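A single protein chain has been removed from this complex, and every other one stays in its place.
Right after this comes subunit A.
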Amino acid sequence: MLPRPTTHSKALGPGVAGPELAVATSAVLDRPPQPGAHLPLSGAQPCAVDPATLADPRQHTKYPYVTGTSVMAIKYKDGVLVGCDTLGAYGSTKRYKNTQRIYHVNSKCVVAAGGEISDFQYITNLLDELTTDDYRTDDGIELTPQEVHSYLCRVMYNRRNKFDPLWNSLVVGGVQEGKPFLGMIGMIGTHYTDSHVTTGFANQLARPLFRERQQDDMSEEEALKLMYDALRVCYYRDKVSINKFQIAKVTKDGGVSISEPFALDMRWDYKLFAQPTKWAVGAW
């Protein structure tokens, strides 16, 4: 067992045991020779366990590692549009630029996620098991988007109750009994359905656009234009995003189609971008 290092920084305050106390005591000098004393500390067993976790064997998700950023979705006349970029970021590094964050569940439903990509892969495995079960019973009945939404909400909430959440914000989009359906589920089980849903940065950036311009009876052209504008805004202002998007379209008659990744034209020649701090208070 390696001793757990603690901080002996004198900056903590008076009375802290400083480095002067790190002398070999009789406990160290008088003890019998340790069997591995001549061996280097590297070369430990390949699966050495951090002793801290042995104290508390429960594993909790504490932070996400590879993350996706915002997802935005709107209803329109024929169905729903779900859009997001294709980045899996590792902190600030734009590491995986080819991740598809939209999952095709069945002919009526898609699920898109922001947050921890590995947790989303676990969720898509669960959904795949459910849809294969539907395929197996072969009675023409498929999971509806509302059922998928309720199911995922229970999954997220139960994980939250175990203090081991799936670190995702999920968007469920589809067509339910001929009518468009959009729902969102947060990582603690918060959920709602609405005419437009957003996760992550899109909450702040795209939602105002949707509130202003989204109508349930929009044409597909208007809806696409609105979606492009929303994606553009999120790329302009979200540091961890890339100019490579996918839009999924679910319609009453057409089923599900997830577009190939595409880029939007961006303008970086706005004068204020050139000298962003020119008129800022306190800038020189």
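We adopt the following convention: a contact is a pair of C-beta atoms (placed from the backbone, for glycine too) under 8 Å apart; a residue touches a chain by one contact, two chains touch by 3 or more; residues count from 1.
As a convention for this text, contacts and distances are computed from a predicted model.
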* Asked: What does the UniProt entry say the missing chain is called, choosing from "Golgi pH regulator", "ATP synthase epsilon chain, chloroplastic", "Proteasome subunit alpha type-3" or "Cytosolic arginine sensor for mTORC1 subunit 2"?
  -> "Proteasome subunit alpha type-3"
* Structure fact -> Out of A:90, A:135 or A:192, the sole contact with the unshown chain comes from A:135
* Touching the hidden chain in the full complex, which residues of subunit A are there? Just list them. => 129, 132, 135-138
